[in-house]
Structure formats: structure tokens, C-alpha cells
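The structure under discussion appears below in the form of C-alpha cells.
Only a single protein chain was left out; the remaining protein chains are all shown in position.
A and B are the chain letters, set down in written order, and residue numbers restart from 1 in every chain.
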Amino acid sequence: MAEARKSMIKFKPKKFKVGDTIKVDFIVIHPMDTGLKKDKKTGEVKPAHFIDSITFSLDGKPFTTMKVWETVSTNPYFSVNLKVPGKGKITVDYTDNTGEKNSKSKKLKPKG
Amino acid sequence: MKKVLLACAFLSTMAMLQLNAGEQFAMSDADRAMYKEMLENNPAEIYVEEGGEIFEETLGGEEALAKFLGVSEKDLPKYIAGFPRYIKKLGNVVGLDQVMQAMQVEQGKEKTKLKSGKMFSMLAYVKSLANDELINIDVEADEHIKASYALGKTTYMTARGGRGLACNSCHSADIVGQVLRTQPLPDLGEVAVAGTWPAYRMTKSSLRTPQRRFQGCMKNALLKVIPIGSKEMIALEVYVATLAKAKNKKIAIPGLKR
Partner (left out) sequence: MKRRNFLKGICAVSAVAVTAPSALLAKEAPKGENALTYDAAVSAITGGKAVADSDKVKLTVPEIAENGAVVPVKVHVESPMTDAEHVKAIHVLSTKNGNARCADVMLTPLNGKGYFATRVKLGGTQDVVALVEMSDGSFLRAAKPVKVTIGGCG
């Protein structure tokens, strides 16, 4: 298996209460190759390699799913909202067109 | 000369038409706000985080850096905001990346190449420790930094290469703002090159350091590229840092650029 992909989950604002609607941002390092460009060094066409599906879950229960295409930018960013129901763990599971699966989690810690 | 002129007659005409039309390509306030927001989700932050992990685990982090430089951890951010500096231990005016290499040597570790993703990430992390500090480079501090500043200014002003261009040819006060290839030429102090690079470059989809950006510009201007970490490159960084300092710019790493 390839080394784990680098990614980041951010909550905005950083401090929030139960009942607040916050932004959940997910940034990931991924080439999102379209399959239409040539490698400058080898002259070969770089095969399509892009994230094609993402699931955002709270304590294992999905609350947002996405289907993604190669037309999304390299090292992409995805942002949705979440109405904070309480303490928990946010997990972002994502797969790409080669079948590679990855996951990133972050604890949801509302104050009060 | 004629062939080349013919080849880009169209481009030249376009450029000349836009000689004083910087405004037409100036960003609208709404667009500017959108791009500013992108800074909050900068992919470079992931590289900065990674650089931090490597820096902590393999070099001993801020504690080790402060000790190596002979400053307190509390003063470290302000000290970082004054780089490049003359470091007596190293006998040269150096950048933070060279300081880290020296630390590796001191710790008996393998030196990370200056021109490597690993070093770019570490450099970005260490520089980000000084975020929000004013750029405070002191080019009068000692004879070495004075000499580096003089060399940097000369390098910036010297016309060279097939087209007889200097950095100043495009970035001097009276040229700045004019449009070249659809982009208004920037004032390097105003855009705080010294404060906002390393940055994520959208056109390269990666973290780029200021020296690499200078190299990219030199390539385009048909100037012989100056090597990373060389005396002249450091000197250029010193000179460009004073431009940002003069405009009271702060460190804000990582930046986000076209």
C-alpha cells in the first residue's frame, strides 16, 4: 500500500458550541491528474489519477457524500457545514480511481 | 533580433496597448476577497505541518534551533523574522535552510539538500514560527550583512543576459503596475515577497521557496540562473527583505500565489 496521503481537516471557527453550524474543511494532497497531460520529463501521458468519492461521517454515520471528477483542482479542498450535535469524531474517507482508499479523522470538541 | 520581434509582434502590440492599463487587469474587490479566503485553505499548510514534524523529530525542534542560534525560545520568532543573517558559527550570511543543514552536521546527521521537498517544507515551517512578526532584517548589524546587502543590491540592479535585463527592469518603482503577459508587474516590497514566500503556487500546484521563484523569473528573462544557497542568492534575499521591511510588512507563511 502506498504511504498514507497527507490531508487536513479544519473546523471554522475553531471554538464552537453544541448547536452551532460550523464549516468542516478538508484539504488533501493529491495530483488529480486528468489523463490529458504529458509528463514533461518522459513525454508520456500521465494516466488519470484523481479522487472520485468522499464520505464525511460523524461517529461512523455518513452525513455528506461526494462524487468527484478529475476536473477538481490538484491538491483539492472541499468544504461543507455541520450543525454540531455534540462531542464526536469526524472521519473523512476517500477513494481514488485507482481504488486507493484513505481516511482522516479529527475529534469534534464543542465547548458547552 | 528581427526574427524574434516578428515572432512576438502580436504579444508586443498587446503589451504596448496595455502600457497604462494596469487597472483593466486589477482584481475586483469581490475577486480579491475570494482569493484572500483561499489563504484559509492553503494546501501548503499540509507541507508546513509535515515540515514541522520532520523538524521536531529529526532536529529537536524550536528548542534545538534556539540553542543553536544562541537566542531564547521566546525571542526566536522575532529573530527568525530578521533572516538572512550573519551567523558567526557558520562564518557566513545564511538563510534558515542553511542553518538547519548546519544543525544536521552538528548532530552528526545526513545533510538534507537545500533543493529538496523535505528542506522546502522544513524551511516553510521554521519561517512560519515568525508569523505576524514584522520583517526586521538589520543590514547595518555587522560588516558581513552590510556586504551581503551591497551585493544583493548590485545583483538586483545589474542588467545581464541576452536581453540586458535586471530585476529592476521590471520591478522598479516607475515600471511597477504596468501589464506584462496579462499580469501587472508587482512591487516586491508591497507584495512582501520576503514575508509571503515560501508559498503555494497555483501554477505549479506545489510549495515554492523565494529563491526558486527568483530562479523561475531569471529563466524567463533569459538570465543565467543563480544557484540556490549561493552568496548572490542570499544577497538577493537580503536586498528584497529590505524592500518589504521599508513597507512594514509582516511574515505570513505559507503564502498563496498565482
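What we mean here is this: a contact is a pair of C-beta atoms (placed from the backbone, for glycine too) under 8 Å apart; a residue touches a chain by one contact, two chains touch by 3 or more.
Predicted, not measured: the structure shown is a model, and the values here were computed from it.
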item	value
Touching the absent chain when the full complex is considered, from A:8, A:29, A:68 or A:92	A:68
In subunit B, positions touching the absent partner	4-5, 7-8, 11-12, 15-16, 19, 25, 27-28, 30-31, 34-35, 37-38, 162-165, 169-170, 175, 178, 180-183, 202-203, 205, 213, 216-217, 219-222, 258
Absent chain, residues of subunit A that touch it	21, 23, 32, 34, 36-37, 58, 62-74, 76-83, 85
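Rule of thumb we're sticking to: only the chains that are shown with their structure count from here on.
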item	value
Residue numbers on subunit A that touch subunit B, as the complex places them	6-8, 10, 12, 25, 27-29, 31, 73-75, 77, 79
Complex contacts: residues of subunit B adjacent to subunit A	40-43, 45-47, 49-50, 200, 205
